[in-house]
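The complex appears here minus one protein chain, its other protein chains still in place.
Our next item is subunit A:
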Amino acid sequence: MKSPVFAQLRGAVTIVVRGKSIELLVNELTQQGMQVWDVKPLPNGTVEMNIQLADFFKLRPLLKRTGCRLSVKRRSGLPFMLARLWKRKWFALGFALFFAAVIALSSLVWDIEVEGNVKIPKEDVLIAARSEGLFPFQWIHRLPKQDELSKDLARKLPGISWVGVSRTGTKITIQIVEATKPKEQELMNPRHFISTSDAVVTRIYAERGQPQVKKNDRVRRGQILISGEQGGQRIVAKGEVRGIVWHEYNIEAPLLRKQKVYTGDKKERGYLYFGKTAIQITGYGKVPFEKSHTMTTLDPLTWRSFKLPIGWMSEKILETTYIEMTISEEKAKNEGIEAAKRDIMNKYGTNSTILSQKILHEKSENGKVYMKVHFEVDQDIVKELPIVQ
């Protein structure tokens, strides 16, 4: 009958009884059906015993009858533990709250990661996930089942062949395999290829369409090079035609050149800035320079990789002046021609090659070199012309 588990649950008291007829007390206790265990006589004539908490309160009349007195030595069991806990209820409450918070916070979705998307933006996936009930700070237990979730997501997102949703702790990873789509073909009207300018054909390659000219043919501007009419049908001409085109440039190159230079004099100003407001700290006074260039550098306070909106702004005011340089005629000419070549590349495509250049006429006047240069350029001469029915 002595069961330590139940005794601990219901509470037990270890008492020390002193008096003459302790044996009588023990007998009485057992007669009344109270549980007594570990009755241990102590050398000084007292007896230590354990009784149940419920029986402890019925002990008083028995003690009176047998003339014994008792003192409580130890209290053990759940009721006493609860009583002790009640004394520290706020501590216990904090303890419970802490665990509740840990459990609550760990049952939220904190982070959603999207992997494997190349063309589909992450935001689109997240929006689709949100409409399926998957978003940050959602309860994990409220989430739909993972297989259903991935199925629904795959249905919602176009251009996706597979979606996998997996959860590790509070992080959800959405893995995406994008469907590879065939390239969309451009819709084009039937067209001819015509020449952009008068040229001599150097290369013709017709992928589709009927070539109308041969290599070394002279073509006029607007002449059909590759025809889009083939066998009575209208088709989209495709291919490449290159030819030699003559370009004439009137070049003007100045011999005198102005250049901005720093004199080396500078003035510094320091500001403390908060957001968009800056307060000047150092470098008061007028700027003594006639012409100047201001360089501003911001040095924000940083914490890890975050830039705070507070920091130091320094301004360097550098005095500038213009100096005039005279360059040689030869150099001015070269620079003029180079500029013209760049212009050709820019206008007719970088795959153009300049076959030859010839200065037809040049004169030096008013501090400038005037010249007329003739370029022979091998370039793309194709222009499309839609076939109108």
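Rule of thumb we're sticking to: contacts are C-beta pairs under 8 Å (C-beta built on N, C-alpha and C of every residue); 3 or more make two chains touch, one makes a residue touch a chain; residues count from 1.
Assume contacts and distances are computed from a predicted model.
With the options "Nitrile hydratase beta subunit", "Cellobiose transport system permease protein", "Sulfate/molybdate ABC transporter ATP-binding protein" or "Sporulation protein YqfC" in hand, the undepicted chain maps to the protein name "Sporulation protein YqfC" (source: UniProt).
Shown as candidates are A:P41, A:P300, A:G367 or A:P386; the residue that touches the absent chain is A:P41. Against the chain not displayed here, subunit A makes contact via residues 1-2, 22-23, 26-27, 29-31, 33, 35-41, 43, 47, 49.
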